[in-house]
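All protein chains but one are shown at their positions in the complex.
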Amino acid sequence: MIQRYNSVLILIGLYLVLAVISPLFFRMQNLVNIFMQSSITAIVALGLSLPILTGGIDLSVSSTAALAGAISAGLIVRSGWSVFSAIGLALLIGIGIGALIGLLVVLGRLPPFVASLSLMAVGRGLTLIYTEGKPISGLPAGYIALGSGSSGSIPNLVILLLILTFMTHVLLSRTRYGHHIYAIGGSADVARLAGIPVGRITISVYALSGFAAAFSGVLLTARLWSAQPTAGTGLELEAIAAVVIGGNSLMGGYGNAFGPVIGALIMGGIGNGLNLLKIPSYIQQVVRGLVLIVAVMADFRSHRNNAAAI
Amino acid sequence: MIDRGSLAIVFAARMRRSGLLLAFLALCVVLSILSNRFLTLPNALNILRQSSINGIIAAGMTLVILTAGIDLSVGSVLALSSVITAQLLVSGLPPLMAFFSGLFVGALLGLFNGILVTLFSLPPFVATLGTMTFARGLALSFTQGKPITGLPESFRVLGTGFVGPIPVPVIIVLAVFLIGMFFLNLTSQGEQLYALGNNPVAARFTGILVKLYIIVVYSVAGVLAALAGQILIARLDSAQPVMGMGYELDAIAAVVVGGSNFNGGSGGLAGTLIGVLFIVVINNGLNLLNIPSFWGQVVKGVVIAMALLFNRVSVQERKIDRESV
Amino acid sequence: MATITLRGISKAFPGVRALKRIDLSFWPGEVHAVVGENGAGKSTLMKILAGDYRKDSGEIQLFGRVEELGSPRGAQQMGIGMIHQELTLLPNRSIAENIMLGREPGLGLVNRKLMIQTARDNLKQLGLELNPMAMVSFLPIAVRQLVEIVKALSLNAKILILDEPTSSLTETETRILLDMIKTLRERDMTLIYISHRLEEVFEIADRITVLRDGQLIATKSINETNPSEVVKMMVGRELGDIYNRVATPKDEILLEIDKLGGKNFRDCSLVLHRSEILGIYGLVGAGRTEFARALFGLDPVISGKVKIEGKQIERLSIRAAIARGLVYVPEDRKTQGLFLELSVRKNLTINMLDSLSYWGLLSFRRLAEVASGLIERLKIRPPELFKRIRHLSGGNQQKVVIAKWLSVQPKILVLDEPTRGIDVGSKAEIYALIDKLATEGVGVIIISSELPEILGISDRILVMKAGEMVGEFQREDATQDGIMHLAAGAES
Partner (left out) sequence: MKRLLVLLFVLGSISGVLFARGDLEGTVYGLSISTLNNPFFVTLKEGAEAKASELGVSLIIVDSQDDPAKEAVNMEDLIQQGVDAILVNPTDADAIVPSIMKANAAAIPVLTIDRGAAGGEIVAHIASDNVAGGRMAAEFLVEAIGGSGKLVELEGIAGTSAARDRGEGFNAVVGAVPGIEVVARQTANFNRAEGLSVFENILQAQPEINGVFAHNDEMILGAIEAAKAAGNTGIVFVGFDAIDDAIVAVEDGSLAATVAQQPDMIGALGVETAYKYLMGETVSANIPVDLALVR
């Protein structure tokens, strides 16, 4: 059980160190900032953690986010749709892209890596075509409030992240569906023998990942007050890193809903700390790479002992 | 001592990838119908030359994926080794020494990856993601974000020279693949590499030095990424810290399109070579047909997915009768 | 009324006729053993019953009604439970989650309390006091097997198919299981029992069905038959004593181990002579496997000395062991011994690649010759060089694992559970091979939890308990009771 808390320990340790060396770090506003800054990566990572739990992967999240942001913004600004229905359609498109990856994986038997890589290219292309390469701005206040507003002193983004984390936690640990996701990641054959509809669930986790990606795309658009055709570039690697740093296994079958969020907060904290410490951007990349390695090293030690014991 | 029988066996095994080969040939036929410029000798050489960078990287990536690993750092390794080589060249080091120094940097970074993966048991994805980030940062801070230009002519032969009608990079990439295929298919080390990719535990029980092999494989991937970088800077006459971004995905795509799978132990360089050519030909076709860049990505994604599906269907049929017995 | 009646069940795979018109009935309250060599069609028949395969023709009646089983799920719902030969538990999930997999209580949301309680009740029915929240990966293999059985029983199955349920259990654990099977028979369940261990079959089965080459040879009441008749029906010929020992130990000492200590074992000493077959018996957890692994250099050694042919080995390592002619055949052939996706040829020759290279190049002709030689020598079936090893039967896979070491001309062969889960014909062949190797001067250490095997094959038997060597028997003095007494340890 100890390794479950390993990433939490790393998170706390990291934040303490940063607090010691930068007086600005532990200000309430700064901590809220970190939460807010990490929330979009965290939401993508939450969704992405589902295919990863089944032993798959989804690289298309970055372009799905961009496409969903662009379409929701475009429908409102260009076609006069209501905020609600525009976002609804964008989320549906995200689900559709995810489901398509799932179909390619399940029926086409393509490796998830390539299936989602292909759709990543397609999604990026469609975004550029739809936006004609230009950002879409002029969004109504209701839309913008999603990503930029706050309720009381807590930013909406943080509230949404907490809700989604809680929902994912319940989904994974309390629902039959969640149990079946773990089962598929542990062994698809075992799951099949237990009468679990492996194909359908596999398709659905990609759909959920697409949904989370689309939702984060909408939030990103709301945060930036405009839909960017190049939004989310590199988001997939960041989200995967968050999932792994949080202690979930890339091989599937092991992990929980808090891991991806903690992973995102660790990375967000590092980025924020490096900025507050005024570390030059090139050096930041060096430090970030090394910290990633060290953090995962600390986390994986316990896993390894487990594996050796068997 | 290579007898004809063994070559025939090797060839037969390679032909299992024929589904992909067919898809590739189909793509070429379609392109030559759509553009009369496609099927010309200069364009063929052109395609081969453009395949050289991704080809060399993908060759290393194939080895890594054979061991059930992955190397995301190749693009950054390429950049860091290239800027160091360029700096050495500009400061007057003899080209040959600069060249080998660059390869050495690649080997060191690969070695680092290999050690993280084996001795520290890090998942290859994370270990190489870390290297990818920090090596890029090193390349940027080494150059302060600026290109290094003005490489000596004798070095540039590596990228721009010809042997007869054939560009030097084409010769290098073919040499890399020939040596690699030779090694993988005809030597004991190659066969052991497949074995350890298929089941590292059993390989260890058999006395194969699994960790050493894996470290060597990552180092080779690093050297090859550096070699690709040397060719690239020789062609461009300049080294930039931002070179090679996204090359890891291109290389992985080529390897996977070429039929290797992430579980390790299956696939090979022949497939990768077709995979590399496949992707270059798509890009070449998009340019020849002057397809607007927005649509280019859509076409690329769809074509790759279709090719894989096609390949999967043709493999599937054979797989059924083998598995059910 | 019969619980299941099979009429004319046939099944063919491309190129192979796996089952030919099987007619068979199973009754409530009976333990019905199905035996046959690997490839005889037992697994195919059971998979059809479990809904895993579809039959090509024939009909299945359940409680008198003709049913289509459709899927594993369908079979489960009709009351057919199956325990597979390979463990089907998820390592990273709790016992409760595994037992209740696919049937988690509650609508949408899982009622965890109920799930854990149900799991606990199910465990209790088998007399197991396990924490239902414990992760399966932390359980010993034997306990996992018991959980597996609990899982199947908890399905309220009327019919339970047990496919080699005892293959990884120790004697004691096997007893628990067999007692449980007897209890279930009292409850009028139909138990279909597949095993290679005829002594178990004769202990608990009421009727016995023999399959060979996809055909039903006979179904007999247990009182009407005897083990040697069953073996004869299985292999289709008379199969004399399967432990036919010819080799006799020489005086020359091959291996001398002095107070070796490591993880889970300590102060283990032994001597192995040329041409000797030394059995090591111990219950699961006695440290037998750990001892063998350390000897082969797989795990670190804390103390002790090892001499091979009089020369002390300074640092134990796999390569040092192989160089001195000590080789190890691990207990789990699929995960530790075989390259499942590679061909028979590649598996067989993995140890001799370097010696069959000329100027760095492999000679495929020589490799094929050597592999063909081994295939012939060990009667590996089918005799195809390029078949993927995954598609061979367990017995033939095991032969490959042993065969690959023969090429390095081993002097000392350590075999860990060499016949687990393989059929009697292959067993006999492996015993004959071991004896032949001993005749040629190889010293063999055989680790096994099957007492008849240890008694039948060994010249000398060492007993391990709690990490220590607690006793030694010569072939003549060894008895089941004597060994069990030491291994189970009445005094502790």
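For clarity, chains are labelled A, B and C in written order, and residue numbers in each chain start from 1.
Heads up, the rule we're going with is that a residue touches a chain if its C-beta (ideal position, glycine included) is under 8 Å from a C-beta of that chain, and two chains touch if they have at least 3 such contacts.
If you're wondering where the values come from, they're calculated on a predicted model, not measured in any experiment.
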Among the chains presented, those that the missing one touches: A, B
Touch with the omitted chain, as defined above, among B:243, B:256, B:274 or B:305: B:243
Candidates A:214, A:231 or A:262 - the one touching the absent chain: A:231
Residues belonging to chain A that touch the chain removed from view: 6, 9-10, 13-14, 16-18, 20-22, 24, 27, 29-30, 33, 36-37, 40, 128, 131, 133-137, 144, 148, 220, 223-226, 228-235, 268, 271-273, 275-284, 287, 290-291, 294-295, 297-298, 301
Those residues of chain B which, in the complete complex, touch the missing chain: 35, 37-38, 40, 42-43, 46, 49-50, 53, 140, 144-147, 149-150, 160, 167, 232, 235-238, 240-243, 283-284, 286-290, 292-294, 296
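Keep in mind that, in the parts below, only the chains that are shown with their structure count from here on.
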Contact graph of the chains (line, ring, star, complete, other): complete
Most distant chain from chain A, judged by the mean position of its C-alpha atoms: C
Centre-of-Cα separation between chain B and chain A, whole angstrom: 29
Residues within chain A bordering two or more other chains: none
Residues of chain C touching at least two other chains: none
Residues on chain C engaged by chain A in the complex (per definition of touch): 52, 71-73, 76, 82, 84, 88-93, 97, 101-104, 106, 108-110, 112, 137-138
Interface residues, chain B side, partner chain C - complex: 1-3, 5-6, 9-10, 186-188, 191-192, 194-195, 198-199, 201-209, 265-266, 320-325
Interfacial residue positions of chain A with respect to chain B in the complex: 59, 104, 108-111, 113-115, 117-126, 128-129, 132-133, 237, 240-241, 244-245, 250, 280-290, 292-293, 296-297, 300, 304
